[in-house]
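First the structure, then my questions, so here it is.
With one protein chain withheld, the remaining protein chains of the complex are depicted in position.
For subunit A:
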Amino acid sequence: MKHTLLGAVFAAAVALPAFANDYTIMAPAAPGGGWDSTARAMQEVMQAEGIAGSVQVQNVPGAGGTVGLAQFASTAAGDPAQLIVGGYVMVGAILTNASPVSLADVTPIARLTGEAVGIAVSADSPITDINGLVEMMKADPGSVSWAGGSAGGVDHITVGLLAKAAGVDPTKINYVAFSGGGEALAAILGNQVTVGISGVGEFLPQVEAGTMRMLAVSTAEKWPGTDAPTLMESGYDVNVQNWRMVAAAPGLSDEQKAAVAADVDKLANSAGWKAMLETKGWANTYLAGAEFDTQLAKEIETTTAILKDIGLVQ
């Protein structure tokens, strides 16, 4: 144990400056969030599996990842050793912030993980199922206050899609944005709001403890760990997944792009990565190549449409 520790300290102190990096991964967010933990998980597994000799993580927080994305697009161009982590939230942020740099300005490589969005209420709420909630929205959209993540993010988009699918005017939804999951959860548990919407993983421990009730999940299929119905099953045509991806620098040659894709493929199929997904509680939704490109294009299209419907994008 002592040797491991000393080794780790020694490695941290000496290795970083001494060797050239194989990869630098930009997490376009502050330490502690989902993108940061994805980047750090990739770092750990790539090093442990010998996919890369040394991997560094760089945090560039700001504006739903668009600040980091813009910086990445300009400074990493043509460098095959640079990667950036991103996700669905970035798709929305690019649109709402009218970001001059979009995912078209980098080289998306693969979707790595994904999570369903869950809709849940506190255990003592009178609402028992998703249909009851939608009836309330139909009667008076403003009376249903939704606590979720940042405005224009995946939670907000899901509420908009649900309203639209149920025939409720999406501009009338009463969405209350909170920064950070903790504050939103507290508002739901304390019955400050009608209903909460967030990543399923944030709600599951509460559901297990009996303090919250999951009404529905947003993916096409049921989500492991909960028997809550999908929105599709409940009769609303909504299918949303909050995914995280990795992209490479713009301006790479086909060979360079293929090499990066091969390394990411090795990562995604490694035993270490699977173990990592297990500990972190992330679902493996690995999707690469042309299939990922098509999927991405489709999601950008639906997201643009719903953000216009909600009135966040002109």
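Observations, loosely collected:
In the analysis below, a residue touches a chain if its C-beta (ideal position, glycine included) is under 8 Å from a C-beta of that chain, and two chains touch if they have at least 3 such contacts; residues count from 1.
We adopt the following convention: contacts and distances are computed from a predicted model.
Its UniProt record calls the unshown chain "Tripartite tricarboxylate transporter permease", which is the correct pick from "Putative inner membrane protein", "Citrate lyase alpha chain", "Tripartite tricarboxylate transporter permease" or "Na+/H+ antiporter subunit C". Touching the missing chain, out of A:I25, A:M42 or A:A70, is residue A:A70. Within the set A:S102, A:S145 or A:Q256, the residue that contacts the chain not displayed is A:S145. Within the set A:I25, A:A187, A:A249 or A:I306, the residue that contacts the chain not displayed is A:A187. In the full complex, subunit A touches the omitted chain through residues 1-2, 4-5, 7-9, 12, 30-33, 36-37, 40, 44, 58-63, 66-67, 70-71, 96-100, 142-143, 145, 150-152, 156, 174, 176-183, 185-187, 189-190, 192-193, 205-206, 208-209, 211, 279-281, 312.
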